[in-house]
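Excluded from the complex is one protein chain; the other protein chains are retained at their positions.
What follows is chain A.
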Amino acid sequence: MYKAAVIGDSASVSGFAALGLSVFRETEPEKVSKLISRLAANDFAVIYITEPAAALVTDTIAKYRSCKLPAIILIPAIEGNTGDGMRALHEAVEKAVGSDILN
């Protein structure tokens, strides 16, 4: 059985604990990066990460992009949306189609 995790600052991710997701309150680049690697190796199928936290570890996230698991999904932090999640989607389109056709 696989598990799901949420990574980000305490205020943004606490609520997810109630849903039964594993919550990791981590906002330092190295720690987040190590944490992602550890989770990926430990049967975590989905990792939700807040956009500000994800911005610190873009390399690590890019590394797992072409792996089947885990799926690393950006979610907005408590400060609001930075648009990084949507940007990743546009990047995927650009990669596949050759140009960003989603206006």
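Please note the rule applied: a contact is a pair of C-beta atoms (placed from the backbone, for glycine too) under 8 Å apart; a residue touches a chain by one contact, two chains touch by 3 or more; residues count from 1.
FYI, contacts and distances are computed from a predicted model.
Student: Leaving aside the chains you can see, what is the UniProt protein name of the one that's missing? Options: "Na(+)-translocating NADH-quinone reductase subunit B", "Sugar ABC transporter permease", "V-type ATP synthase subunit D" or "Pyruvate dehydrogenase E1 component beta subunit".
Tutor: Cross-referencing UniProt, the chain left out corresponds to "V-type ATP synthase subunit D".
Student: Applying the definition given at the start, please give the residues of chain A touching the unseen chain.
Tutor: For chain A, the residues touching the absent chain are 1-4, 10-12, 14-21, 45-46, 48, 65-66, 68-69, 71, 73, 75-78, 80-81, 85-86, 88-89, 92-93, 95-98, 102.
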